[in-house]
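Note that this complex is displayed minus one protein chain, with the remaining chains in position.
Just so it is clear, A, B and C label the chains in written order, and each chain counts residues from 1 on its own.
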Amino acid sequence: MEKKTLLTDCPDAMGLISKITNICYKHQLNIIHNREFVDNTYNRFFMRTELEGYFNDKTFLLDLDHALPTGSRRHLIGPERKRVVIMVTKEAHCLGDILVKVLDGTLNIDIAAIVGNYDDLSDLSEKFGVPYHFVSHDGLTREEHEEALLAVIEPYQPHYVVLAKYMRILSPSFVSKFPNKIINIHHSFLPAFIGAKPYQQAYERGVKIIGATAHFVTNDLDEGPIITQNVIPVDHNFNAADMAKAGRDVEKSVLSKALGLVTDDKVFVYANRTVVL
Amino acid sequence: MEKKTLLTDCPDAMGLISKITNICYKHQLNIIHNREFVDNTYNRFFMRTELEGYFNDKTFLLDLDHALPTGSRRHLIGPERKRVVIMVTKEAHCLGDILVKVLDGTLNIDIAAIVGNYDDLSDLSEKFGVPYHFVSHDGLTREEHEEALLAVIEPYQPHYVVLAKYMRILSPSFVSKFPNKIINIHHSFLPAFIGAKPYQQAYERGVKIIGATAHFVTNDLDEGPIITQNVIPVDHNFNAADMAKAGRDVEKSVLSKALGLVTDDKVFVYANRTVVL
Amino acid sequence: MEKKTLLTDCPDAMGLISKITNICYKHQLNIIHNREFVDNTYNRFFMRTELEGYFNDKTFLLDLDHALPTGSRRHLIGPERKRVVIMVTKEAHCLGDILVKVLDGTLNIDIAAIVGNYDDLSDLSEKFGVPYHFVSHDGLTREEHEEALLAVIEPYQPHYVVLAKYMRILSPSFVSKFPNKIINIHHSFLPAFIGAKPYQQAYERGVKIIGATAHFVTNDLDEGPIITQNVIPVDHNFNAADMAKAGRDVEKSVLSKALGLVTDDKVFVYANRTVVL
Partner (left out) sequence: MEKKTLLTDCPDAMGLISKITNICYKHQLNIIHNREFVDNTYNRFFMRTELEGYFNDKTFLLDLDHALPTGSRRHLIGPERKRVVIMVTKEAHCLGDILVKVLDGTLNIDIAAIVGNYDDLSDLSEKFGVPYHFVSHDGLTREEHEEALLAVIEPYQPHYVVLAKYMRILSPSFVSKFPNKIINIHHSFLPAFIGAKPYQQAYERGVKIIGATAHFVTNDLDEGPIITQNVIPVDHNFNAADMAKAGRDVEKSVLSKALGLVTDDKVFVYANRTVVL
């Protein structure tokens, strides 16, 4: 017996749950877990179905394609661990959290490689036996640097690229290589404090709560679909540096949570929003 | 077109979602919203289905009964507002919150009456035009007092009885009149600080977080199925009275939230636990 | 014996705590509670001191003025309840929460009057015996409407004006009458979603957390000093209307908390920020 996850999203219509679960039933696939959602604004149906049984992928998907309306997307995903490349700059907390969570089984992923534009974190990577590629941007144009990054990353054929406090902006050209496959942690409660130095901005505005946002990267800076967010309280005692230090725990837990949701195939992207089932 | 909610819970089996949604489809009932859950510990299936269409309740339920396994429970519930009796003692915050939320449409219930063992809140009740029954326990045995309470409450035939900081313990005999129909707010994060004076207990233990718990009342004090809980941070600056004052907001929001979930037919009770769909 | 609160803020210097507490000691005033804060960015000292004893305000303040550096502000505030005028539009939850909290002693203020640009909440106000002034903006210019509002509000000589979901923008001219005396609740986690329809904006951005912000009103829309903020989680199930409904509890608790902090003389304003001691 195998376990697979079926992700379906399509224009909403009467009887969709019935049709899809009938096909599962016909194929003698047991539904372990099922969640669905209808977005009434966009009139779109989303369903995530964890199945167990003996799969004939081809006939199962053919049956689905006959049953589903035009404009449907469906993916049947096996239980293989996702391959992830992590990009970093200098800060250790997000990378460290992911490394420990892979070690202790909290995250079921394989870290193929870590790529940094500084060398600061090569030591931490080596502690965990993960190859570290130091790709300095020094003296390079953005274009040249991104070419160098791609030359290192693409051979790993990652399912996802994680920006674990990678502090440079990626060009649309780079992003287009990994559509909805790049996960970033932004150290603010988006859409507050878009752009550089969000903790400094937060301090200057005198906010009483700070946060972190994990999102897919699109061409628009900090505007991609949000996967998850969390916040912590602050007060007048916190200057920008104190906020940055206090924010580390929330940044890392938000990024790791988003990475878990995405690599467990729980996240749909539609209309620049995520549906997490 | 009408809207109704179908609640189904039964022993888990393959094809249940398919069977139930097929019957909805056959009856031309549109599924507006569907949520299901399988409790693998108890091998039990729960599903909540919001339906829209022209209902023939009798044939629809007959079809369901044929399809569902032995040990199933199913309820088809119309959109009528629930009738609620609120029991109070002296504190105004939970009662006040419910009254304002009914007024502004946050809670879709009818408050049939308010019953207090003190007269302190009759004034507030009258402000909102709700009948107030002052049923003093003074000079009565518990048995006599509860008889007097029942004599006042039962004629209203309430769907639910809400203990909005009603500070006396109800006997098993009273509770048995309203099985899974009495909702209590306990001013602690249960199961911490069961029983009397939870804020005093919390202060003495030196906790850094306090909370509130809304639960169905069963025969065992503070041991009934938990509907919802929430917490707020405290520190050494809070003595027991400060905690009590700070706790009011969380008490009232937890109770109102639970009341909304229950009267919106979102709460299943099974094995002394709630499944909220 | 009387209780008073001394608020001091001044340029930071060595020995300030010593100097101020020496003067209290000299006057035989017992310090019940003391909190201080030094803002190292602005090099400014803030101290809030709750005192008990027999006060000779004049000589006490003279002693302080001799001891404190140039640029100091100090206020000695008695325990009198603050007079508050509340401005509303149509939504009941914030007003209702304040009314109940005054009733049960959570807020130690006197509500002098409620002023609305619609008549919807006159009924609720009358329930609580508070005068309601319906000042329609219909057919008036902003200038004329604000004159009419002031004609109603100013005779009450309020210590604070509370905008409890008052949905019109106030002009700089109006705001200048009540410097750091107008408290607003904005239904977003500022500075996210400044301006109109923040829940609609939040829905469109696909955020996973929504919030509310209580702040003093200045001439810049939604840019005044933040007093307190709080948030609640949301997900893809929430459309803009669901967010608005879910946000009511956090809006009201944030506004009431801010109102309590301000009227308990715990809030300093400096450099468009608040220090809450």
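In this section, a residue touches a chain if its C-beta (ideal position, glycine included) is under 8 Å from a C-beta of that chain, and two chains touch if they have at least 3 such contacts.
The model shown is predicted, which means the values in this text are computed figures rather than measured ones.
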Of the chains on display, those the missing one touches are A, B, C
Checked against the full complex, the residue among B:Tyr25, B:Phe45, B:Phe60 or B:Phe193 that touches the missing chain is B:Phe193
The one residue from A:Leu103, A:Ala151 or A:Ile169 touching the chain left out of view is A:Leu103
Residue positions on chain B contacting the omitted chain are 37, 39-41, 189-193, 205-209, 211, 225-231, 235-237, 239, 272-276
Across the whole complex, the chain not displayed is touched by chain A residues 91-93, 96-97, 99-101, 103-104, 106, 124, 127-128, 245, 248-249, 253, 256-257
Chain C positions in touch with the non-displayed chain are 14-15, 17-18, 21-22, 24-25, 28, 30-36, 38
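One rule holds in what follows: only the chains that are shown with their structure count from here on.
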Averaging C-alpha coordinates per chain, one finds the centres of chain A and chain C separated by a number of Å equal to 40
Listed in rising order, chain A residues that touch 2 or more other chains are none
